[in-house]
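Yeah, one chain of the complex is gone here, protein chain that is, but the others are all in their spots.
For chain A:
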Amino acid sequence: MAEKATEKTGMEGEMEVDAYRRLFPLPFYERHLLDSLRPDGRPLSRSRDTSLSLGAVSSADGSALVKFGDTTMLAAIKLEVMTPSKESPDEGCLGIEFHMPPICSPIVRPGKPAEIAPVISKQLEDAILSSGLINLKELSLISGKAAWMTYVDIYCLNADGSLFDAALFAAVAAFSHLQIPLVSLSEGGRVITVSGENLDNPAKELVNKDKRNLTLHSIPFSLTCVLHKNYILADPTAEEESIMETLLTVVLDSSSQLISLYKPGGSVLAFKTTVQDCISHTRKRVKELQKILSEALSDMEID
């Protein structure tokens, strides 16, 4: 295949690698795939270097900065006291929003929101709710009176592929870093948050003294793969995603339940074996991400 491509182009010998890569992206990639190697030196099933730092935004109640190679996501959680709805008086509320500002990618232009952003918001919401990561009852303060409205905002700072994976990991990490602020009841019976300076001698009794962290039940992690012919490329970059268009995202939780298997069309069909391969790649990736998350959490405790 690759040889055929070079015959067609004919001028490959004289052409610089960068120019060849831009003019004939698919033959360029196929040549690499023949050697089971990707242009950035990774084997097909290896994900990019992943880093996580917790508490990147000090004004938020929980935050995390995640990097998958060049893809950078900043997730921040803000809690506000709200009155719960009549239908579910002892549950809090969760609002997840994914933002793609123009700085993140050359294809996002100011004034024109990226088409993919609301779709990723919806997917994140689905993954977090159906994995049962958060028990909404834990967000309740006083049944029927007060509960936490949880705003989860994820900002894409640099979009270089696998956006959903990085966004989900950032959201999950922000949740595990979340410290619930202290609240007390005012004289009028309203719930107010206690700010830093009153913390040492609170005038009123605190409502949630012993409950500062959320219990995370089963944590979802995901891996996106690009399918091209028989090849499965894990954790694709933006370039790989645009050249080979078939994407398949698997979300597994920490107890290996399948939360989502998302394949929106594409020219390559996913057979049963392909699906099983992608799931086993995801299992490996879940272990990696779990390790990174627990290391970051234990580092934070030492500090």
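Criterion: contacts are C-beta pairs under 8 Å (C-beta built on N, C-alpha and C of every residue); 3 or more make two chains touch, one makes a residue touch a chain; residues count from 1.
Definition applied: contacts and distances are computed from a predicted model.
Choosing from "Pyruvate dehydrogenase E1 component subunit alpha", "Exoribonuclease phosphorolytic domain-containing protein", "GPI transamidase subunit PIG-U" or "Ubiquitin thioesterase", the protein name stored in UniProt for the chain missing from the display reads "Exoribonuclease phosphorolytic domain-containing protein".
Contact with the chain that does not appear here is found for just one residue of A:Val17, A:Ile103, A:Val119 or A:Met300, A:Val119. Contact with the chain not shown here comes from a single listed residue; of A:Ser45, A:Thr72 or A:Ser131, that residue is A:Ser131. Although one chain is hidden here, its contacts on chain A can still be listed: residues 112, 115-116, 118-119, 121-123, 125-126, 130-132, 218, 230, 246, 248, 253, 256-267, 269-272, 274-276, 279.
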